[in-house]
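Let me begin by handing over the structure; questions about it come next.
A single protein chain has been omitted from the complex, and every remaining protein chain is retained in its original position.
Moving on, here comes subunit A:
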């Protein structure tokens, strides 16, 4: 018996390989590079890898456009047009998210716990902070997750699909639990995300097993051929297909598999929330598109019932529940659920326009999401008692700037205190709402018109109605930012300082109470009246990311044609 080595097209794999190799290198950097230079090294490595990956996608582009793509690794991965579009979008969006992740406030604090494994408020944590021990494993984890995301939409068989899904999920579970402030919330979010995520992937792999039992192969093309010929095993096929879709719908956060979304989005470090909201959705929708368009098109009649129900429930519930939220991060989470519903209408359309519409929508949504969460990260609570407002020295900032001001009432009057930031946030909200001249409008228009062409006009109708309802709560925030005066101006000395644990005595107290259990309860309940809202001065990376996101949102809204053409030019799946 001889062993035949498989023929591997390394070039076509390069976008993924670069990112994963840099992730592995990053783990080594974490272990061997001395503390002082570790962060710069990690940053250069991560930036370099993402830029390299984008360049690799660009280099593959013309070849794929003329040939229509090719299969790699004996058909395990399919490098075709949608794959390249999604990998390019993932590269760009991760780069933007990385800018927010890497940003630090003027006092040198990023969004992540310096020693995430330590018990919040413990002596060890205190010691580690005093000695300045800082871990930077965020960057390799981010790269590994991105690698998984880049593989997911390119998969050509169910084995690769499952492994890619896990490769993207496991780092995200950890990243969720690493927030610097409100660490209990963060750890709790990580636990919820992990348990529900593991449950969903167990459902997915059982679906894979049933499909394997039905078709006798894991390759998409073989399964599609088996699906097209009727047999006595149809229940096996249907249950398997539904379980597989459930696993993917969980990742995009569609109702009724959305329960984790608000909790995880709220608890995770804000830059990671932005990354997760944008990029996980892109990867999972890419896989969903491929599976639905190439494996199950002949099952359309059976699966339509499931997917229509899910899409309508997702749009309606996401919108309705978002109307009553009082926390910015939870509100954006429910809005992301509603957006998952809008994208689903494009997936269900099942025609060629649907593919490019979904790809464009994901790009437009991802850009606005990363920008919006970048802004949420910059808008902070500041304790009034610790320092006067005009004292901008490092020491005063360190003492007084607390966690993110996520309660909606704290955003009142932001348009007056920091007009540029509020303007950018308003722009992202308008894009979410789908107002013309923003990228969101073009995306919504493309998705809904694809749905109408595909014969799913009731879905498009529900989509338009719920976007109209959603516009209400987006506009409400804009009104709050521009036409309401800041809440604290009226009652700066209201009682409540005692309740909040009186964090008045300088840096250590402010940090530990904020990290510890006592403060969590008060921060969750309602914002203590001893805090004002401030925009924290940072190193400027997040500002760059927000600026680029705003620019892209406007450009895609005003001149969408080049990008739409670019996408629809290649938006065909390999059979």
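Definition applied: contacts are C-beta pairs under 8 Å (C-beta built on N, C-alpha and C of every residue); 3 or more make two chains touch, one makes a residue touch a chain; residues count from 1.
Here is the rule we use: contacts and distances are computed from a predicted model.
J.: Which of "SUF system NifU family Fe-S cluster assembly protein", "Cysteine desulfurase", "NADH-quinone oxidoreductase subunit K" or "ABC transporter permease" is the UniProt protein name of the chain not shown?
T.: Per the UniProt record, that chain is "NADH-quinone oxidoreductase subunit K".
J.: Given that one chain is not shown, which residue among A:17, A:33, A:159 or A:471 touches it?
T.: A:159
J.: Any idea which of A:80, A:137, A:188 or A:404 touches the chain not displayed?
T.: A:188
J.: Tell me which of A:114, A:267, A:318 or A:560 is the one touching the absent chain.
T.: Going through A:114, A:267, A:318 or A:560 one by one, A:267 is the residue touching the chain not shown.
J.: Can you work out which residue in A:134, A:217 or A:449 touches the chain that's missing from view?
T.: A:217
J.: At which residues does subunit A meet the chain that is not included here?
T.: Here the touching residues of subunit A are 116-117, 119-120, 158-159, 162-163, 166, 170, 173-174, 177, 183-185, 187-192, 194-195, 198-199, 202-203, 205-206, 208-210, 212-213, 216-218, 262-263, 266-267, 321, 325, 327, 330, 517, 520-521, 524.
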